[in-house]
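Only one protein chain is missing from this complex, and each of the others stays in its spot.
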Amino acid sequence: MQKSSRRKLLRGALVAAAGGAALSVGKVAAIENGPGPAATTALRTKNLAGALRERGAAREPFPRPAPAVLPATQPLAAAQAAVGTPTSAVARMQEELVRAMAKPMEQRKWAMGIDLGKCVGCSACTIACIAENHLPPGVVYRPVLEEEIGLYPNVTRRFTPRPCMQCEEPPCVPVCPVNATSKRPDGVVEINYDKCIGCRYCVVACPYGARYFDFGDQYSDGTPAKQPYEESHGPEYGRDWSRESVEGVVRKCQFCLHRLNAGMLPACVTTCIGGATYFGDRNDPDSLINELEASGRAFRLKEDLGTKPKVFYLL
Amino acid sequence: MATVAKIGFPAGAVRPSAPRIWFTAFALVWAVAFAAGLVGLAQRITEGHRPADYGTYVTWGLWVAVYQYLVVMAAGAFLIAAAIYLLRLKALQRVAPAALLLGIVSLLAGMILVLLDLGRMERFWRVVLAPDWSSIIAWVVVAYMTFLVVSAAALWLVLRPALAERSREQGLRAGVARALVFGRRDVTAQARERDLRTVRLLMILGIVPAIGFTGGEGALFGVLGARPFWNSSMFPIAFLAAAVVTAGAALTVLTAFFAPGHSGDKHDVVQFLARLTLFALGVLLVLEFAEYSIGLYASLPAQEDAYGEILTGDYWWSFWLIHLVAGAAVPFAILALRGKSTAWLGAAAVLAAAGVFTVRLNAVIPGQVIPQFESLRDAFSDKRLDFQYSPSSMEWLVSLFVVSLAVLLFYVGYQLLPVSGARPGEQPDIRPGTSGATTLDGGQ
Partner (left out) sequence: MSEHDVETSEGGISRRDFVKTSVFLGAAAAVTAPVPWLLDTFGDSPSSAIKPTREYLLARPENIIYTVCQQCNTQCGIKAKIHDGTVVKIDGNPFSPWTAQPHVPYKTPVFETAKVDGFICPKGQASLQSSYDPYRIVKVLKRDGPRGSNRWQSIPFEKAISEIVAGGKLFAHVKGEENRQVAGLNELWALRDPKVAKAMADDVKEILAKKTPEEKQKAVEQFKEKHKANLDKLIDPDHPDFGPKNNQVNFTWGRLKGGRADFIHRFFGDSLGTVNRHGHTTVCQGSLYFAGKALSEQYKEGKWADGKKFFWQADLESSEFVIFVGVNPFEASQGPSLRASRITAGLSQGKFKYAVVDPRMSRTASKAWKWLPIAPGGDLAMALAMTRWIIENKRYDAKYLSNANKAAAAADKEPTWSNASWLVKLEKDGSPGKFVRASELGIAGKESRATADGKGTYEFDGFAVMKDGKPIAFDANDSKIPVEGDLLVSTEVNGVKVKSALQVMMDNASAKSVDEWAALCGLKAKDIVALADEFTSYGKKAGVDVHRGVSQHTNGFYGCSAWLSLNTLIGNIDHKGGMAGGSSWDAAGTKEGQPYPVASLHPSKAAPFGIDIIRTNTKYEESTIFKGYPAARQWYPLASDIYQEVIPSGATGYPYPIKALFLYMGTPAYSNPASQTQIAALADPNKIPLVITSDIAIGETSMYADYIFPDAANLERWEMAGTQFSVVWKVQPIRQPAIAPPNDVVKVFGEEMPISLESMLLGLAEKLGLPGFGPGGLAAAGDLTRPEHFYLKMVANVAFGEKKDGSEAVPDADDAEADLFVRSRSHISGHSFDPKVWAASVKPELWRKVVYVLNRGGRFDDYADAYEGTLLKRKYGAQVNLYQEKTAGTKSAMTGKAYSGIPIYEASGTDLMGNQIKDDSYDLQLITHKEVFHTKSRTVANPWLQALLPAGVFVMNTADAKRLKLRDGDEVRVTSATNLEGTWDLKNGQKNPMVGTLKVIEGIRPGVVSFSLGHGHWAYGASDVTVDGKTIKGQPSRGKGLHANAAMRTDPTIRDMCLTDPIGASAVFFDTRIRVEKV
């Protein structure tokens, strides 16, 4: 029996109040789909037009009516094409992302590809991830591994970013004693920080070392003052995480689900200066990620373990 | 030592044969350890996990090792008690209640320590109320619960006649006895017989969770494909052997140094326990040898490295000197050369138990010091992302706290309950129909 189905069976005994969860879904959907008109109206501010008109400005420096609606993200590709700009891979992937997000979660399956031929080992992704997810010291979802290969003068260096592999058969999930971590229908392995008890069994279970325990450290520890960016709340999973709320739990890469919800690619993808990281929906036959995976250059880390990572590499 | 003085031993009770000096010395050491442990506990409560040396790469540290040591000892204690009742080991009758008490206390202590190891202590209840049955931890926790219930019930049944007897007296212990006897004062042979049968049933019942979680502790590591060093079916079995070593050693020490009774009678018990302990140790060593030799011969670098770390790494001395020399060779030598001396046997047990502790550490730590990817070492720097580990002072102090708390609990139980101080005739005989012929404490 497969692990996942075994899990399902076991969990079946605990259906108790599953239906109840659905009650809150309605409210949530609004947020997943971006700000509605109400929210936009709330953003309106008064302006200084009056004051400036009195000074005889030729044209009001500031408009009286605020914009009625915030335009939805227009896929960048269209704007680029309009002025003869070639469509970038990022623009294409964002377009695909918007397409995938329009589908029910069960019908999309996220995957990431990292082209080692393009990775320059700069760790921009590492830091983008830290900033994006408000990671404290000692928690790093996407370190970049570096190796030197060869003997002088026939030498080269290889750089391998190591995010969470979002395994199809994640060894970290079944070991959790409290159901705090699971594989979502879209394939992302998530951790519920509200449920995690911090036993760290999943940390030792991960063959990729991709799970991290948040000790509650701060980068400003031992300095004269705490800094505001450290205190600001994190956005993971589209929730509001104060610094305290994620202390003592295990954390990991979740493909920037909060950005996906907003129609944005994961931070490591957009910030990659080598354009080495690709992202998309495996269930979309027209996706770039599928093209790349079938390029014949793809391999996965520790493939022999059978964890079936959804992060692949291109050599 | 106000507690000691106040409780004391009731007039007429059999006086402990252990020299007072042992007790005083031990009490002093305990007091210092407990006080220091409280400091560590305070640090843990106020500063969380920050003062710890474990991090994300070596994420299970000393506490997990000590915790496992304690719960494995609990299982061992229960298994010894079960053996006594089920196999009717007369020689060991007198230690059976102590073994049950030891099991309970040791398991509780282990659970306290693992609770302190949790990142979110306040959510511990989730393991009980919202478990994930695919996790070994969830099953282990169920086993703990079952174990506690079974052990407590068995202990109660075993002690009930003595409690009933004592409940008629005056004083603190009688009060405790009255509270605990729950109105069941029937000490007739039939009642005892009934109890005893229940006890045996409970023993059978309890073996399942005891072996279950001992093996489970081993399996906790064993199932991790992520860690080649741990991914071994040897782990659960080795844990069982270790269970008997540690519990046997604890009971040996207890009997040798602290149990009342004449040295002559005691010696037999001590000798038996010591032999049992060392036999289990022998089994453990054989298993270990099998594992190490296979691991090393397998020539898989990932495994080899972990063994290399144990055998030649920074803590090579803990394996060679503490585990093999002090923890195995010396105890065997003592058994062979000083087998007549209760005190020497006690010492041998102490050494064997200490040796097994390094086995625990060497099970937990080396499995984690080998990076999942070699270049992970330098990829991102932080004290939490270090493949080196040596427990911080807080970790030692908290471990000390938990161990000394366990000692305290055991002592209080030992003193308040008629675990050893039962008078002749109070204890049920382990053979049906021969009530009162032999008491477990062998005090007559």
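Just a few scattered comments:
Order of writing sets the labels: A and B. Residues in every chain begin at 1.
Operating definition for what follows: contacts are C-beta pairs under 8 Å (C-beta built on N, C-alpha and C of every residue); 3 or more make two chains touch, one makes a residue touch a chain.
Not measured: the values here are computed from a predicted model.
Among A:Lys183, A:Arg200, A:Arg251 or A:Lys310, the one in contact with the hidden chain is A:Lys183. Annotation for chain A: contacts to the undisplayed chain at residues 7-8, 11, 14-18, 20-21, 23-25, 27-28, 31-32, 34-35, 39, 42-48, 51-52, 55-67, 70-71, 73-74, 76, 79-80, 82-86, 88, 90-91, 94, 105, 115, 117-118, 120-124, 126-128, 130-132, 134, 137, 140, 148, 150-153, 155-159, 179, 182-186, 188, 190, 192, 194-195, 219-220, 222-229, 232-233, 235, 237-240, 257-259, 261-265, 267, 270-276. Although one chain is hidden here, its contacts on chain B can still be listed: residues 126, 129-130, 132, 380-382.
We adopt the following convention: only the chains that are shown with their structure count from here on.
A straight line joining the Cα centres of chain A and chain B is 45 Å long.
The touching residues of chain B, counted against chain A in their complex, run 48-50, 52, 55-57, 59-60, 114, 117-120, 123-124, 126-127, 130-138, 141, 220, 223-227, 367-368, 371-376, 378-380, 382-385.
The touching residues of chain A, when paired with chain B in their complex, are 3, 6-7, 10-11, 13-14, 126, 137-140, 143-147, 160, 162, 171, 173-180, 195-201, 203-209, 211-217, 247-250, 305.
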